[in-house]
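For subunit A:
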Amino acid sequence: MNKKIGDVILDVRNISLNFGGVKALTDISFDVREHEIRAIIGPNGAGKSSMLNCINGVYAPQQGSIRFRGQTFTHMNSHQVAQMGVARTFQNLALFKGMSVLDNIMSGRNLKIKSNILWQALRIGPAEREEMVHRQAVEHIIDFLEIQAYRKTPVGQLPYGLQKRVDLGRALAMEPQVLLLDEPMAGMNVEEKQDMCRFVLDVNDEFGTTVVLIEHDMGVVMDISDRVVVLDYGKKIGDGTPDAVRSHPDVIKAYLGTSH
Partner candidate 1 sequence: MFYRENGQFKTSYRADQQIFPIRQDRIAIALLLVLAFAVVPLLASDYLFRAILIPFLIIALAALGVNVLVGYCGQISLGSGAFMAVGAYGAYNFFVRIPGMPLITALILGGVCAMLFGMLFGLPSLRVKGLYLAVATLAAQFFSDWMFLRIKWFTNDSPSGSVSVNSLQVLGLPLEGAASKYWFCLSILVLMALLVKNLVRGAIGREWMAIRDMDVAAAVIGIRPMYAKLSAFAVSSFIIGIAGGLWGFVYLGAWEPAAFSVDQSFRLLFMVIIGGLGSVMGSFFGAAFIVVLPIALNQLLPWVGGWFGFAPSTTVVSHTELMVFGALIVWFLVVEPHGLAKLWSIGKQKMRLWPFPH
Partner candidate 2 sequence: MKPRSLVLAALALLSATTLTTSAWAQAKEQFFPLLSYRTGPYAPNGVPWANGKQDYIKLINARDGGINGVKLSFEECETGYATDRGVECYERLKSRPGVTLIDPQATGITFALTEKVTADKIPLITLGYGLSVAQDGMAFKWNFPLMGSYWTGADILIQHIGKKEGGLDKLKGKKIALVYHDSPFGKEPIPLLQERARMHGFELQMIPVTAPGVEQKAAWLQVRQSRPDFVLLWGWGVMNATALKEAQATGYPRDKMYGVWWAGAEPDVKDVGEGAKGYNALALNTSGQQPKVVQDILKHVHDKGQGTGPREEVGSVLYTRGLIIQMLSVEAVRRAQERFGKGKVMTGEQVRWGLENLALDQKRLDALGFSGVMRPLATSCADHMGSTWARVHTWDGAKWNFSSDFIEADEQILKPMVRAGADKYLADKKMTRRTPADCQS
């Protein structure tokens, strides 16, 4: 991989989060550089998803701050985050079950739609033109993800692997600068995983999108990520290049030791 890693775009500082008594995250800090692929690994319940939820503003951390492109936030608001160009896929598919593949991905463009409700009701002039423009963009994503055949199918009826793609597609539709992927390959067979890896790498190369990736499959992580954060029981126990992390004793104890 010969791409230039830019400077820090997302900087997480001393994040602590707890539900009632349960400590989900304690004093987590790490940074993400532009154009890199940053992996967060750790055993189940290590707090990986909670970490993303904090970045997304789904959860409000009790302590710490998040610095994104020079602005510092103590609590992110989902809408803001999205506007600033952070997209996200979900661990256990959070697709809009009642809607078609097309609509699901189209909904990723909603931030970009300007025409007001009245125009939309009449569906003339700007409103319709906008629809067409965004439809075009979405069709590109559909082609890119090779799901043309399922355009009009309700996502509920798609096989798991394809749903994962739609999830990715919806995130891509936002044309994000930072893409948070929550176990994009969980529960996939080898071929599907390879496809998904390809998509992630392509996104990263073609659009230079920064990727923050949560993944269980060590192989995948080691192959595609530039740097890795290791969490265990809500604490950070390792951070660095795959090789550095791989050889880190705590990591071996906490993670590799326990995993298959």
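A word on the picks: all candidates are chains of the complex that A comes from, given by their letters.
By definition in this document, contacts are C-beta pairs under 8 Å (C-beta built on N, C-alpha and C of every residue); 3 or more make two chains touch, one makes a residue touch a chain; residues count from 1.
Note that this is a predicted model, so its numbers are computed, not measured.
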Contact partner of subunit A within the complex, picked from 1 or 2: candidate 1
Any idea which subunit A residues touch candidate 1 in the complex? 56-58, 78-79, 81-83, 87-88, 90, 94-99, 103, 106-111, 113, 115, 117, 120-123, 127-128, 130-132, 135-136, 139, 170-171, 174
